[in-house]
Structure formats: C-alpha cells, structure tokens
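Shown here: the complex without one of its protein chains, the others still in place.
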Amino acid sequence: MSSRTTETFAAGGHAHEHVSDPKAVKDQIEQDIYASVGKPGRLFWIALALSLGAVGIGAVCWAYQIYTGLGVAGITNPVGWGVYIVDFVFWVGIAHSGTLISAILFLFRAKFRSKFNRAAEAMTVFAVLTAGLFPLVHLGRVWFFYWLFPYPNQRLLWINFRSPLIWDVFAVSTYLTVSVVFWYIGLVPDISLARRLKQVKEGKIARVLYGIFSGGWSGSFKEWQHYGQLYKYMAALAAPLVLSVHSVVSWDFAMGVVYGWHTTIFAPYFVAGAIFSGCAMVLTLVIPMRKIYRLEKYISIDDLEKLAKLLMFTGLIVGYAYIIELALAVYSGNVYEYEQFMYRMGGDYAWAYWTMMICNIGTPLLLFFRKLRRSIAFLFAISIPVNIGMWFERFNIIIISLAKDFDPYAFGLYTPSLIELGITLGSFGWFFTYYLGFTRTLPVLSVTELKEEVEHGR
Amino acid sequence: MEYRFDNKKDFMEKLEALFKDGMRLKRMKIYMPHPEHDVEHLVEKYEKPSRLKFFTLVGGLTGCLTGFAFTTYTVFSWPLVTGGKPFISIPPFTVIAFELTILLGALFSFAGIMILARLPKISKMFAEEVHGNEYIIIIDDAR
Partner (left out) sequence: MQISRTILIGAYAGCALLIAILEWTFAESGSLMYSMLFFVALSQGPLAIVAAADISRSDWLRAYRRELLSVRHMILFVTLLFAIFAASGKVSLYGWTKHPNAWLNPQFFIIRNIVLLLLAWLVANRFARESLNDGPRKTTWAIFWVITFVASQTIVAFDWVMSLDYPWISTLFGAYFFVEAFYAGLALAAIMTYFNHHNFVEEFSEKTFQKSQMDMMTMFFGFSIFWGYQFFSQYIVIWYGNIPEEVAYIQYRLNEYSALLYLVILMLFLVPFVLMLSRKIKANPRLVMPLGFWVWGGILLERYFMIGPHLNLHPLIAPVELILAALVFLVTLLYTRRAALAG
C-alpha cells in the first residue's frame, strides 16, 4: 500500500484527480476507519467509567425523586418548568445539527458532509434518546407516562390534539424513529463490511450481531440502486422534519400567552439555535475523536472550517433573533413585553442573560477571523462556551419568563435543586456513554461514502 | 462466468458491452463496493429504474390523511371544546398530519427497500463470500 495515494485523498476536496489506484485507496480507507472498532484503550475505559459514574448519580437522583416526590426538585409556583425542561430543549436542540448535516447538506451535495455525517447522526440519535428522558423525569408519576399516547382513556376521552405538548410527543417520537432509520440505512453497508474484520471474526457474539444487523447486505447492484433512492427520499423527508421538530418544541412556549414566550419568530429562531448548539457539539465530539483515532487525513482543517462557518452563520441568526425580540419589545410600547426584557437584562437572572449573550453572540463573532477558524484548538475551545450559552438561552426563556409574569403578587424565584443538577449531570453521562459505545463498535466515518468520493473526483 | 475489475472504467466498458449484447440483470449479478451513479444511469438505459418512490409517496399520503382523519375523528367522538378553539382546528391538526406524513413516509420507504431488494437475506448474513473493493460481474451460464 503506497501511502502517497492516501495522502492525496486526505488533501480533501479537489485532490482526487491524482488517485492512481482507486482500489488501493479504498482498501486503505477501510483499514483506517475500521481500526477504531474493537480494542478499547485505557483512555476509553476511563472516559466510559466517568460517563457511567455520571449516569449512576443521575439514576440515584431520579430514583430518590420518584420515591420522595417531585418536591425534591426546585420547581414550584410560579416557575413550574425548571431545569428538566431546559435540559429537554437543550438535548433536542443538540440533535438537530446531525440531521442538518446528514439530510440538508446531502441534498445540496456539500462535500464536507461525508466527514461528519456518521458521527453527527449518531449524536442525533443519542441526543434524542437523552431528551426523551426529561419529559418523563418531569412527571410526578412517571409510571403514567403512557397517558400521553393517543388512545381513549377509561372515560372514552381522547387526548387533546390541540395541546402543543401532544404535538411534541408526535414530533419527538417521529424524529427519533426517522433518525434511527436514516442512521441505520447509512450503516448497513458499513456493517456488512465489518463482518470480515479480524477483530470481529475473533469474537463470536460480535460476529453474529454484525451479521444480523447487516441484514445480509451483499453490495449487489439492485441493492445499491434502491439504496440510492432510499437515501435521497429519507434525506428529503428528514430535511423538513428537522425544521418541524424544534419548531414544535418552540411552540410549547410560543402558544402560551406568557410574555417572552409568545412571539412569532420563535420557530425559526429555535431551529437556528438548535443547529448552532448542535454544530458546537459536533465539534466537541469530533475534534478529540479525530485526534484519538488518527483520522486527521480524513477530517481536514478545511472540513472543520466549514463546520465553523456553519456555526458562525447560525450564531448570527440567533443573535439577530435576540436583537429583534428586544427591539420590538421596545418598539411596540407593550409594557409587559418591555418589562420582561428589562428584567432579563437587569433582574435577578441577569447573570444568566449576559452569560448567554456573551457565549452566543460574542463567540461566533470571533470566527470571523480566518486564523481562529482554522485553529483546531480554538474550535474545540469555542464549542464549549457555545454549548453553555445555548443551555442558558433555554434557561432564560423558560425560567425568567415564568418568574415574572403579569401579577406582581405571583412573582417568584427559582433555584435548581441538587437533585435537578444531578439528573442533568446524569444526562450528560447517559449521552456520552452511548457515544463512547458507538465509537468502538461502529465505523465513525461513513466508509461507503468516502469510497464513493474516491471515484467521484476522477 | 465471472469478471473482476479493480477500476470503474474497465468495469463500465465491460458492462456496457454486455448490455449491448443483450445481457440483462435477470441473468447476471453485479457487485459494487459503493453506490455509483454512472453505473445506475448506464443500467437504467436498459432496465427499469427503482420503484421505491411509490412507497415513499404512498406512505406520505397515508400519513397525511391519517393525521387529519384521526384528529378529526377523535374530536367528534366526544365533542368537547378546549381552549376556546373550533372543533376542527386546522393549524394544530396540520402539525400532527405533518409529523405522520414524515413518519409513515420514512417507514414505508424503509419497508420498500426491504421488499424491493429482498432484504434481509438470512442466508447471506453469515456468508463467507466477500466481494471487497472490486467491481464484479457474475454471469449465470446455467441456461
């Protein structure tokens, strides 16, 4: 195997013309990407132990909450939606950029997509799984969660389809299903390749599992023909879905007549915010992964820069929405709306508001500098304040608006309890546990697509 | 008879020649390491394109109709005004119908590939047969 051919591939984008021996390059891709499957190192076990530890803390907190009652959480009147709902929105948001990268960029044939799509789709699935926990955590009697499903209860009453919370059930479960299917479709050919890996052949159970999940994919023309169509249609279905899901989440708030919630820009603004935070999370996950699994020659700085541009772009939309909301609150002369925004900026939770402003408006602006955009360390560093900022955005929207509404007699403050924070920590552990598992069991880049690109440049 | 190729160009030339000679997919198996649009275009000159889109379409329409029909049915199964909204509240029901359109569209499409490509193939799940990164044409000479 000549290393030269792969290096030209690594140069990315337009260098493909020089590939002299496509088959050798494809073999090399397989070798490189599948190297991460199996054989966990010490770092992996440490990370896994930390994540599982966090899951343990979260589980204990939740168990305590179920046993004692919802009173152990800080939520009370008037702030009936606390950190749990913040976490829910945060995790649904994280999920979004995965679908954006896999579906929308696919439809526009953006080349850098193939460098991130697998990891981003995995992130989507795991983030939705995490988000899905929070409506349950938020329930006082979690064992009655099935009351949300559309069936007539014992008095033959159906659920209320006019309630945004029910839309949420439909939107999030559709989203989970479609992302899983979309992710799995992309994985099938790669899993069928994994069957013949040395690492896999040695373990009996692994081999059986890979065999089953490959569905007997053999790479015949007929299969590829339908696969190509299927992938396109799934992308076409997932693209509007991604718009709808976070819009529906935003309508959980916007349908209410609470000031700070009830505003028309919420849907697109939430979607942009979701993609913003999701891109940041992709950077958080992919940059260490690229280093640990030595994927530098596949995920180039150019690719990361494109992701950084997407981050900057969505960040600017979010900034635009902040400014518009504020400006129109002043413009309209509506005292409640005006008070709400003054309270955000200078009230009890001003620290949260300004954290959000600095993280979400300040950091994307730094990306205007090409040097910073192309510094991997900086990109990793910036991805974390963006995530923090986006968490606080939801905190501001949900908690501040509830803490101060129309009647001064009903104003009240909210402080998250340790239980709530423990469960939040647990959700991070839960998410990272899945993700770590993914990096060691499945190819972290789409091998099929990388191979396809080898031919495309020719 | 079996042909193996390392690169796409030779493979496509051979394939085109075979098609021109009247060979059809019925009597030949083609294996590729990844999807290839050029090959698809070539083959679709002689063979039918994938019919998967009908599955997507039917699924989407079913979902959309189900969404509107289901929500409308439930509000009339015990008419009860909630939130001062009309019984048939088009905007909320649109949300439900939309989500179901996507859901069923996606699931029908997935079912579509299983039916059209005859997946899953249990016999092949544990097969040792390996095609690697070669382009392969296998012609069934039985007849």
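Think of it as A and B in the order they're written, each chain with its own count starting at 1.
Operating definition for what follows: contacts are C-beta pairs under 8 Å (C-beta built on N, C-alpha and C of every residue); 3 or more make two chains touch, one makes a residue touch a chain.
Since we're looking at a predicted model, the values are computed, not measured.
Although it is not drawn here, the omitted chain touches the following shown chains in the complete assembly: A, B. Touching the missing chain, out of A:33, A:267, A:382 or A:423, is residue A:267. Screening A:87, A:190, A:223 or A:325 for touch with the missing chain picks out A:325.
Interface residues of chain A with the unshown chain, by the touch rule above, are 107-110, 239-240, 243-244, 247, 251, 254-257, 262-268, 306, 309, 313, 320-321, 324-325, 328, 331-334, 368. In the full complex, chain B contacts the hidden chain through residues 84-85, 91-92, 94-95.
Criterion: only the chains that are shown with their structure count from here on.
Distance between chain centres (mean CA atoms), chain A to chain B: 27 Å.
On the chain A side of its complex with chain B, the touching residues are 21-23, 26-27, 30, 150, 152, 156-163, 166-167, 170-171, 174, 177-178, 181-182, 185, 189, 195-196, 207-208, 211-212, 214-230, 233-234, 237-238, 240-241, 244, 248, 251, 448-449, 451-452, 455, 458. Chain contact summary for the complex, chain B toward chain A: residues 6-8, 25, 29-37, 39-40, 43, 49-50, 52-53, 56, 60, 70-71, 74-75, 77-78, 80, 82-83, 85, 89, 92-93, 95-96, 98-100, 102-103, 105-107, 109-110, 112-113, 116-117, 119-127, 129-134.
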